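Please see the structure below; I have some questions.
Only one protein chain is missing; all other protein chains are in place.
The block that comes next holds subunit A.
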Amino acid sequence: MKIRSMKLREAHNNNGVSNYCTILWDRTAEHIVTASSSDVSISIHDALLPSVTARSLRNHKDGVNALAISPNSTLLASGSSDRSVKLYRFPGGEFESNISRFTLPIRSLSFNRQGTMLAAGGDDDGIKLINTIDGSIARVLKGHRGSITCIAFDPNSEYLASVDSVGTVIIWMLQSGTIIHTLKNIAPKTSSDFSTVTALGWSPDGELLAVSGLKNDVVMYDRDTAEKLFTLRGDHTQPVCFLGWSLNGKYLATSGLDKQVLIWDVDKKQDIERQKFDETICCLAWKPHGNALAVIDVMGKYGIWDMVIPSTMKSPTEGAPDLNSKKSDGLLFFDEEEHEPSISGSLSDHGEDSLVGSEPPSRKRVRHFINDEDSDDDMSSHPKVESRKRLNISSKDSTKNRNATSTGTAAAVTGSVMQEAFQSGSTPVQPDKRRFLCYNMLGSITTMKHDEYSHIEIDFHDTGSGPRVPAMTDHFGFTMASLNENGSVFANPCKGEKSVSTLMYRPFKSWANNSEWYMKFEEEEVRALALGSSWVAAVTNLNFLRIFTEGGLQRHVVSLDGPVVTASGFGDVLAVVTHSSPSLPSNEQMLQFEVFNVSNGTQPMKGRLPLTPGSRLTWFGFSEEGQLSSFDSMGVLRVFTNQYGGRWVPLFSASNLKKKDENYWMVGLNSSKLFCILCKSPDKFPQVVPKPVLTLLDLSIPLASSDLGAENLENEFILSNMHLSQIQRRIKETEALGQDAASLDDEALNSEAALDRCILRLIASCCTGDKLVRAVELVKLLSMEKSVRGAIKLVTAMKLPNLAERFNTILEERLLKQEAKETTPKETTHHKTEVDTNKPFTLPDTFKAPEPVNESPSVQLSSHSFVKKKKTEEPAKVAKVTEPKSTTKPENNGLVKNNINEVSQVQVQKKTNPFAKSSNNQEKASLLDSLKRMQKNDNAGNK
């Protein structure tokens, strides 16, 4: 027996400490995959070009103890001390999912022949059989007392063999999950540091199970009876720690703790080749098509031992059973794939007859998921596809089957798509991540899918006052939820035949026990939910709007006009959005909204819901004040107002902020701010962890950029105007109900003041921008008399006496009108005329006298107000704005004429004024200034 030396190459730096390492070939023998339990990374080496630097996958947080490649080499699984089992695509190495989690480190992984099932075991007490397609746990096999160090599927998919660290081998029946044989203390115990493990492996034909024995040998057990058939004993001086069957089952490679690898001829029960190494070989793998063995030692060094079997003997691949006979798999530890000459293509067929295989629906789910992934890739190049993709994700499980078939076509058709139903404030399903079912200004409902149930948590933002709600285990698989102060409502779509769509309401505080309730829907499916004060609404796929009371009484069932998009509730009010007709070819959806008052049973509003062309509705709800609002995927917020007989007004547009790298995920709004969560592109929605933080954005109407350059002010102007009109409407409503509107009056006064401040600032900017006509228009809009005086003061300070004059006339008109209004009901007409005649006399006097001086208007104003106060008993509350333009009221006629006389008189005098002023103030103002002023005044006069 010749002894050659082998050069090993470092794959993982183990820092001189013995650590368990793993090595695998892929099916085509192009790649070697290695991992070490001291290294977080998995290396994919090019078997043909070993000098090329290996690619490393660094997804684990702790050392990788186990690797497995699916038989068709499309999936790589890794198990780690960080207690997770991760799946990657192979050979690309893209991370696919965290397919399972354990509570303790994982030591062993194995795929079944079809690649549909992954067995994972470790320090936990059970072996999990995981469906590779959807990650569901098919079975947990419990029975081992120690850490499971090696798992092997029987090539015939009938049994599973596993060995633990105390030397017990258990053979399980896969179909039933029961223990068939327990062989205690037949294998050596594993070292405590797990630098080597006990190995076992089925022969490729499945007839023999090879287990390392206690006497430094390998013991062969019968497949069915688990009887000891024979042993391979030879040159090993210490226990065997790893073994691998050759493809044809003729040879067996064993590695011992005595740092040598022996090759056995199984038929002759004799060792035929030996190789000594510097360190213990902890893992080895036969090359799929060829006479070579890949080995890795406990130091993380790997190498390929070529020409293992002497050329005089049969090749290890010769006579390897082919796939169709179903007897091909030399199920070694981790390396089933090496015996698969061509398995691709037939995978799914085998999947169907796998024993504990996945059921068809779940496979569809994965296809759906993959489709999403694909469109995700497309997204970068085709922004239009993106909306559709979101649509698919946000669609609920209910539509999964449909999606699975329709996603492809949806992506292909360039025409428009009608969006699926959604809940505002929910985020799409993401594998192995918690997601929001509902996020609003009050709190959030999150869910996380586990194997057979989901884990639902309800959190309130305000931990001080919100009720504490215990977490909930959800066996229904709820995909929709809604939350308010009183309770939460959940619903799930129907999934297959077994589960029916269920609605659950869970109050947060109730005086009675067991006050949560369920509603089941046969042949019907909940699509949207809404929650209000003491009612719950659900819209189903039959376009039924069902309203329940808080206690679970079925109150109303109403048919809606079209398929539902979303629903939202606020107090007594329920708003539902439905499709009214198919989308236009220009990709504009036709949506309509209906508002119901649940307690009265009325429908106060109904109409079209506008959307930005080519966008979808992404949020629909109410502002804190109860105004109906919508947010679309283009980032435009619209609020329903009573303007023009009930219109949607765009109050925010993300494109106005000109921040391309941010997406706004809408949460809510109040009268002046928008609450949203900022998501950095390309993220469209927030993750549950880290806890998202709300960002406040100012509402900004998408205004045209005006020549004034004061968009902020103009924006504020329109907003406060709207705000004011809202308050006034509310006052009217409360007054109509005969209630006290005092607090609203205060609010109205405040907002009037705010509006006036804004107008004054606008006037100032108009003056600086030389837009005097606009300034005059603005003055007419001032609601308080005080503000008009302020405006006069302002323009005087800005040295625009011409404007000040005009403002004065406006003020006069306004005062006169007010007086006229107030005096007519209170005093006699005689009295009125007296007042009228009095006024024009006092006015010009005060006006004229201090004119040359700059402070003149203030003096004039104070006297003015004095006069006014004396004569009219002005109520404490400032009267509403009266349109100064509509002056021609019959009773005012004489007065106006009178006034005109006076005004013309004043104007004559004024024309001379600038001259007087300039001459008076010559020592102060420069000649140039005065000339300018003259010019201006002349111009104004000419106009």
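What we mean here is this: a contact is a pair of C-beta atoms (placed from the backbone, for glycine too) under 8 Å apart; a residue touches a chain by one contact, two chains touch by 3 or more; residues count from 1.
Definition applied: contacts and distances are computed from a predicted model.
Enquirer: Leaving aside the chains you can see, what is the UniProt protein name of the one that's missing? Options: "DNA replication complex GINS protein PSF2", "Glucosidase II subunit alpha", "Cytochrome c oxidase subunit 5A, mitochondrial" or "holo-[acyl-carrier-protein] synthase".
Expert: "DNA replication complex GINS protein PSF2"
Enquirer: Based on the whole complex, identify which of A:K269, A:H461 or A:R730 touches the chain you can't see.
Expert: A:H461
Enquirer: Considering the entire assembly, which residues of subunit A contact the chain that has been omitted?
Expert: Counting over the whole complex, subunit A touches the hidden chain at residues 460-465, 675, 690-696.
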